[in-house]
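One chain of protein is taken out of this complex; the other chains stay put.
== chain A ==
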């Protein structure tokens, strides 16, 4: 050991024992050994032992002491690779990977061929995706220990990840040739063969891959993988006849795998719809219980044939009472012809079921047995969902009410009724129905979660949390537990609810929590670097690495990031006043009476705030206790969860650099969600505010690459040109000549020689049939010339409302109401609200506050009345309780 202070044999042996103890996680024994060495007066300052003591303490979760001892040890022996290595390990357990890499490099300076250090370094490099460095380290390990299996695998993998398939394959090939004596059913060997095969397939050497697979199929134990890739290879190599029996076998193994059927059709080279449907018919005979061969023809067939297959499929579903039948066929509605046929069929069923209990008149005439009574309910439910999909709220409500009258206890019906209201724009009414549904089966977690989600859509965060608490861990606040469980559907919806309510800090807190979950998931891959290599699950491992690379592509991240960026932009546009400033609003300008009112209001608010803060403090204490107990519980198991700063809503919403924070959320989207136009539109909004012309241009270009016709791109272009024109004035310095050159060329490409006014007029004229385009045109009209305000507003408000969708009307109304697009325009907004209310009568946003309050009061009164009546009834029929049951039975029939 090239330490500056080597130990004598006895202590040396103890030190080696200490290392072993650490490896085997026997930390307490390790501490005793360290103490023994350090108690020798000659070695109380021994650096390596001190460092190891620190590391062992870290294993016991005593982080601060650990750092103290490790640093002390390192200071006492700066030339020891052990000390550096230990410091690296400590940093690693603290997730400071960059620092850890530096420590390892220092350690290698003193001992360049140390296997353990090299191995640890390679783990960090793969975690940080330093693929070139990983290759380097792996090669070093390989030359040091060519006799170890792991050296070969890691070496090959380093090339595979850099897409040097040739080299990766030849390493594995050489390795498998030098391997002798393979046991039967050696799973690891089998996985290795499949991994090599994957490399061959990825390098497009298909024939070689096929030969490899055929040669070794006897040794591969994952028979399913062999069949799947062999079939796939035969198809790609145009040996279709050989693929057909393979996919027949696979379908026999699992007749519910859609992919197998598709491959089967490819292998058989059947493309003509009629022929495809005929083949599915054969499969229907063969596997009468399978759903796939019945459902898939609906995608293929059209016209009269579609009518036949859909008729069979729908009848079967309604007869059996399959609740998600509509969801199952919903994708077909994208084709209007199919949607029309389905509607016709369902209406026919409904009519005949009510008349004679049959699906069709023919059945009735032929004297076929009647369908089960429940078929009518399911048919009505289906029709309600169908009309809801078509946004025909009145028809949808009509059918759902029929269904509920028929069977008032069926939860699916109430959920659907809630959903109809949600789609019609009334989240409050929607949640009322969901809550009703939830109360019917409180043990059903699905309906519980749905109910919570609907509450969040209605901005009722508190209530949602309470509902969720029915299923979270006891003794912990539901909100904390949901965060701990990484329950992201809840957190994203929560963030959006807070955003709607204008509680920016709370909203940001939720977004950051989601972001932290993603960071944690990336962290969690660390253990797999060793585990997967050891277990030889290499295909899964490579899959994991590739997944982690694009992890933030996930819709949850997208939602949270979008919300956070929007909030940060809002906070940039209208920064919150500091709390002291709020106090001082215009007190001088108020008349005394108003001042008095204000004062009393303030007093009340203060009292309330005090109460709230007391409650918050209590909650805080509870949380701390919980944290403490958790830490105690974790001490043995998880010493390496780093302490993160607590997210505080007030601090988050009063950030000094909202745009920088927004960019943090934006970056992953720009990299991973390039194909979503919102990414680039958001990027534009951020860079527009940062006045970065080139980056605005970049965003516009990227957005146009995704969808050149998207309405918002137009307003981005106009604002970009406008910023360009005013840049020199604002910055009081001319643009850099190089930048100017790039911008000139790009503007030429974007708009030619037109003025922005011309461009905008042309845009409006060209897209006069699309309200969203007109909206962007009007917005730009006002933006370019504020005197054209009336014309701009008229442009959007005069559009035929009957041709608009609810979301579009909401967007325009909120723009008018908030006054941040067209300036202040209260009267126009009120008029527009009235017009929208007539068109979208269910939508809550267009209704008057008074009307809503009156409705609420009426409901409350009705509830009280009902209770009274119930009480009276209870008095009357306490003896004859059968009456209500009979009444429902009568309603049911």
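The rule is simple: a residue touches a chain if its C-beta (ideal position, glycine included) is under 8 Å from a C-beta of that chain, and two chains touch if they have at least 3 such contacts; residues count from 1.
Methods note: contacts and distances are computed from a predicted model.
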Protein name (UniProt record) of the chain left out of view, among "N(6)-L-threonylcarbamoyladenine synthase", "tRNA-splicing endonuclease subunit Sen34", "Signal peptidase complex catalytic subunit SEC11" or "Huntingtin-interacting protein K": "Huntingtin-interacting protein K"
Task: Using the touch definition up top, pick the residue from A:17, A:205 or A:701 that touches the left-out chain.
output: A:701
Message: Out of A:42, A:109 or A:473, which residue would touch the omitted chain in the full complex?
response: A:473
Message: If the hidden chain were put back, which residues of chain A would touch it?
response: 23-25, 139, 142-143, 146-150, 152, 155, 167, 171, 174-175, 177-180, 473-475, 527-528, 530-531, 534, 629-630, 633, 637-638, 663, 692-695, 697-698, 701, 736, 738-739, 741-742, 745-746
